[in-house]
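Okay, so here's the structure we're looking at.
One chain of protein is taken out of this complex; the other chains stay put.
Moving on, here comes chain A:
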Amino acid sequence: MAQSGYKAVIKEGFLCPVCHQDLRSPNALLVHFQDLHSEEQDLLTSIKDLVSKAKKKILKSDEQELEVNKYIPKQQYFLDPANVSQEVGHFRDHTEYFKDVRRNRLDHRTTETNKLIIRLDKLIHLDGSARKQNEQELVQWLDGTTVTRCPSCASTFNITRRQHHCRLCGSIMCNSCSTFLPYEIAKSIVTSVYTLNKGDTTIKNDMDSIRICNHCMGLLETRRRVQISQIEKPLICQMYEQLHKVKCELEPLVDLYKKMYDSIMDGDSKYSLQDAQSLRASIAKHAEQLDIISKRILNIPEDETNLKIQAAIRQATYQYIKEYVLNQPVLPTPAEIEKIKKGRSYRVTEVHQPLGIPKIRKVAVTTGWSPDNASENNVPDVSDDPLLQQMNIVRNYIQQARKANRFEEVASLEENLKMLKETYMSQQKRNAGSRNESVGQE
């Protein structure tokens, strides 16, 4: 502008487009324009438009709210009749079609995967010499002369990006589109199918992996994942097994308790009251464990299909504890036992048979038991008398049996201990007697 010789003037403000006068405010501009240049209507409307647009922009948010408020009742009006009743139109079940398609696809995948695995098995057991030739005999390699680009990533082959063949399907790809399958993994994939394998002798150290394409790798991986998921049990199964295990432990205890209870109520002194009490405590502990596990099962966050089962398990366990475990009779007090013992003589013949028959059926300790023999070292070897030594051993056994809730064994061992004591006493007496005799003789 300076070049043209004029003095450049830049005006700012509310300028009248016609007379270039600064009017200092939009209203003043409007009034000025209407008064002085009213004949130029077109311009006026354009200015009005401009101002109203600006106004709108400022007020827009308010208006929008208004609009929304206006529309809501309308929407309801339109939706209502649809909600009341609408007949189901024509519909069609696609499940069969879906299953058909799926079956075909799965069949195809399975046969393809099986084919790969059979080939893989053969490849693994190939002889190291002339490996490449043997590989090509097994799997027809694609002719690479007309292939200029990698089929999976479309990069051109050249000196640096060479063609490679998948050893499983024979197709061509570039280095980055192929994977090396280590022999160890290949072997594990194969052995899960052929359990009657040929053994480790076939593994060659010099060929530690084989090149396969990503497609084949995907198939093999899917198969592996499926196999793993078949082996791995879902959480709910694991916990249910835990529950079952506790139940299995509990049942013989309850049976034994019933047996001990009957025996005690008969006034028999074969089992001690303390043993029965500690057994009862251990039953309670098991029941508590059952309760906890079943609650945990109930609270497993799972999809809805399992919710019913979870609730059912919890319910069943609760019922089981209530009916089977908590239902056990309470043990008598020592005073009551004395009473029972007194009244025993005539009760024995009448009560025994009907009481025992249904209750004691299952009492069979099915697993073998033996005290820990290493603990013999704990037995104080104070005495040279084998009898005393044996008494100590048996006492130790009783402790262990009691700890293991083996109360039948406790009873037998107690019996033995009693016999040992009796024998020992009579031995002492005899010794004393012979000593007295010898003293008397003297």
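The working rule: a contact is a pair of C-beta atoms (placed from the backbone, for glycine too) under 8 Å apart; a residue touches a chain by one contact, two chains touch by 3 or more; residues count from 1.
The definition used in the following text is that contacts and distances are computed from a predicted model.
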{"item": "Per UniProt record, name of the chain withheld from view [\"small monomeric GTPase\", \"WD repeat-containing protein 46\", \"Brix domain-containing protein\" or \"G-patch domain-containing protein\"]", "value": "\"small monomeric GTPase\""}
{"item": "Options A:119, A:259 or A:402, residue touching the unrepresented chain", "value": "A:259"}
{"item": "Residues of chain A in contact with the chain not shown", "value": "259, 262-263, 266, 268, 270, 348, 352-353, 356-357, 360-361, 363-371, 373, 376, 379, 386-387, 389-390, 393-394, 397, 406, 408-409, 412-413, 415-416, 418-420, 422-423, 426-427, 429-430, 433"}
